[in-house]
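Yeah, one chain of the complex is gone here, protein chain that is, but the others are all in their spots.
The first chain written gets the first letter, and so on, giving A, B and C; residue counts start at 1 in each chain.
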Amino acid sequence: MAEFLNLSEAVQRNLHDGDTVAFEGFTHLIPHAAGHEAIRQGLKNLTLLRMTPDIIYDQMIGMGMAKKVIFSYAGNPGVGLLRRMRDAIEHQHPRAIETVEHSHSAMAQAYEAGASGLPLAVFRGYKGAELARVNPEIRSITCPFTGEELAAIPAHRPDVTFIHAQKASARGDVLIEGIIGVQKEAALSARRVVVTVEEVIADFDGKHPNLCMLPHWTIDAIAVVPGGAHPSYTQGYYARDNAAYLEWDRISADRDLFAAWMKANVLDATPEIFASRVEALR
Amino acid sequence: MAEFLNLSEAVQRNLHDGDTVAFEGFTHLIPHAAGHEAIRQGLKNLTLLRMTPDIIYDQMIGMGMAKKVIFSYAGNPGVGLLRRMRDAIEHQHPRAIETVEHSHSAMAQAYEAGASGLPLAVFRGYKGAELARVNPEIRSITCPFTGEELAAIPAHRPDVTFIHAQKASARGDVLIEGIIGVQKEAALSARRVVVTVEEVIADFDGKHPNLCMLPHWTIDAIAVVPGGAHPSYTQGYYARDNAAYLEWDRISADRDLFAAWMKANVLDATPEIFASRVEALR
Amino acid sequence: MTDFTPNEMMTIAAARALSNDDVCFVGIGAPSAACNVARLTHAPGITLIYESGTIGTAPDVLPLSIGDGELCETALCTVSVPEMFRYWLMGGRISVGFLGAAQLDRFGNINTTVIGDYHHPKVRLPGGGGAPEIATSCREIFITLKQAPRAMVEKIDFFTSFGHGEGGDHRRRLGITTKGPTLLITDLAIWRPDAETKEFTVTSLHRGVTREMVTESCGWSPRFADRIDETPEPTESELGTLRDLQARTAAAHQGKRS
Partner (left out) sequence: MTDFTPNEMMTIAAARALSNDDVCFVGIGAPSAACNVARLTHAPGITLIYESGTIGTAPDVLPLSIGDGELCETALCTVSVPEMFRYWLMGGRISVGFLGAAQLDRFGNINTTVIGDYHHPKVRLPGGGGAPEIATSCREIFITLKQAPRAMVEKIDFFTSFGHGEGGDHRRRLGITTKGPTLLITDLAIWRPDAETKEFTVTSLHRGVTREMVTESCGWSPRFADRIDETPEPTESELGTLRDLQARTAAAHQGKRS
């Protein structure tokens, strides 16, 4: 049953050292405020699950919180590389991380299988692709009807999933609109679900019946954090801060600059600051 | 590419003797007008695919058009049995039909697998259920990660799928709203797709981005048939004709009464009559 | 209180078994009435799901079919049927699933498929629909049934959905992790599975019902618990809610056509 909490309590109650955690959002609705709160709380030895680790995981990896990253595209979308993640993989700085690499199709279908309560995802994929050689979690099954060999990978079952959404109802139902990505599947595949939202409204009466919703009883905690997706965006509220993504390429290129930036903008900050960060983008 | 045709031409061009065909719609949006047109054209040896054969297949089976029925619930929803289908199974009247029986979960997932281009659906199902004994298409695969045995069935790949929807755009995109059932999957799993709609509007500009749509390039033919779902219903246009479902129990109970009813209401009728049938239900 | 029918008692007893936090996979008929009476009386927060894809629905009248428009119009949201079976049922999110039966045995195994041989049936029944997976995916199963010797039989003709099989730990031996049938509510009594054998055992008789009545209308020789309660009779509010609901329903389903 969804409980409305402040962000720090929502993270404290639901995310623990050693957890497998997904902070999902496909370019749109990336839960950065929740990620920063996790960084402030100094979580350790996390297994980070996400299609595109993006800035949100580049920051956690740079802060040494990750022991393992399961992903499918380690880039800064539209900009280039993830330099903190590269530093961890190439130079074990600030610590070595284990990586489990998939394709987008595989990651999306592993969430879908997890949401369906299945132990694996079966799909046509990885044909001729070398990931199948270096990732032991990529196996195969044979179709008993056609004899075709299909790819098989374990379903994603994170301990906890964090997502950001436009609205919650007073009862705690959540509405996700626009580019909905894998958030519904990431939430339904997880043991615990925490959602940050832009705002709370009385109810969803009058909404179209076929929208992407998560009923209150599928959610553990909801925290209201206006601007909580910045520098990602929230359709209908504020635009993507493309300049910040470009700027990250510079900040993340230097270890000391990164550390200073994290102290000033994350460690010494609070969730309330996100509202001000999106003012110019509304 | 979607072409706007009259119903008789749309059926003529896309449905042929011996085809495997799905007329889908989950209680809502059942394409009865298209079914009646197929009956008038006297199609033969069809393999009928549908979760609940319902009145629409009871009529085709009673007219001797089906050689095989693949289904998961042979009832008249909320009323009782399908008497023409029973007569065919119990007394081979008017002809013997082969039946392949699944659960709802299996049928829905077989359409989903077909839409995904997969040869099979893999799911947790049929445990302890005797259908697995009498239906040779129900097999199993073993999860390479957990060792769990999961059910496996062939994906549905109909030659043609017929559905009814609320609206088409001038370009031929189709919008399905309300209880969307398995129609999107039934359409995307088929080689050819025919859609009957209540009306055509200029475009779908301003519609919510996350609605259930079929792009024009996934559809072969669209026929405008107001009331085309009757006695099923179309959300936003007219209500379900519950009285007609109750009446069908009486009509279908007697072979001669059935034949007379079909002549008067189907063989001697045209698609235009559906508009008048729903007038009292608007 | 005023008089009531055995069917009303059955429906109200089923409604009482539901709680505010339950997420129910609802079938048509008695289950639908029971779930909505629960929602309109002691369990306003209950979540009702129909396999047509409607989640959190609150119909003002009972649907004639599981796909009536009323269900969609009053739901939180409506998802596709493949999603319903994958994310919601197979995903293990349903706490209570309701099943009815044409034939039921003492272990809660159900037949709604055929009377006689499957390939040459004496009577071809509608079949299982969602039942095979409802029976194994929901955390527990409630069964409602009007007692009759041909409905409650020693041996069912076909295993449409699995209850406790041959009893004992048969579910676990098949790798089924859910509880299965935990409650049978008939027009005469309330039955619960024996902790060990899993055989349905009468634990409560409705007002005015004798052990003999139960025995005569049951195709196997029923077991009775050491201590048997009398089912509390329907309250004014329960009975009023049920009858109003059925009156609204009757009116709605007639009214639709001139």
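Just a few scattered comments:
As a working rule, contacts are C-beta pairs under 8 Å (C-beta built on N, C-alpha and C of every residue); 3 or more make two chains touch, one makes a residue touch a chain.
Computed from a prediction, not measured in an experiment: that's the story for all the values here.
For the chain that is not shown, the touched chains among those present are A, B, taking the whole complex. Only one of A:F23, A:Y57 or A:Y126 touches the chain withheld from this view, namely A:Y126. For the options B:T218, B:S232 or B:S252, the residue in contact with the chain missing from this view is B:T218.
When the missing chain is restored to the complex, the residue among A:M1, A:A170, A:I201 or A:A280 that touches it is A:A280.
Remark: the residues of subunit B touching the chain excluded from display are 1, 112, 115-118, 173, 184-185, 188, 204, 207, 209-211, 213, 215, 217-218. Where subunit A meets the omitted chain, the residues involved are 26-28, 51-52, 71-75, 77-79, 81-82, 85-86, 89-90, 101, 103-105, 108-109, 111-112, 123-131, 134, 148-149, 178-182, 184-185, 212, 233, 235, 239-245, 280-281.
One rule holds for everything that comes next: only the chains that are shown with their structure count from here on.
Shared contact partners of subunit A and subunit C, listed by label, are B.
Distance between chain centres (mean CA atoms), subunit A to subunit B: 39 Å. Across the assembly, subunit A contributes residues 116-118, 209-211 that each touch 2 or more other chains.
Residues of subunit C in contact with at least two other chains: 72-73, 78-79, 86, 90, 137.
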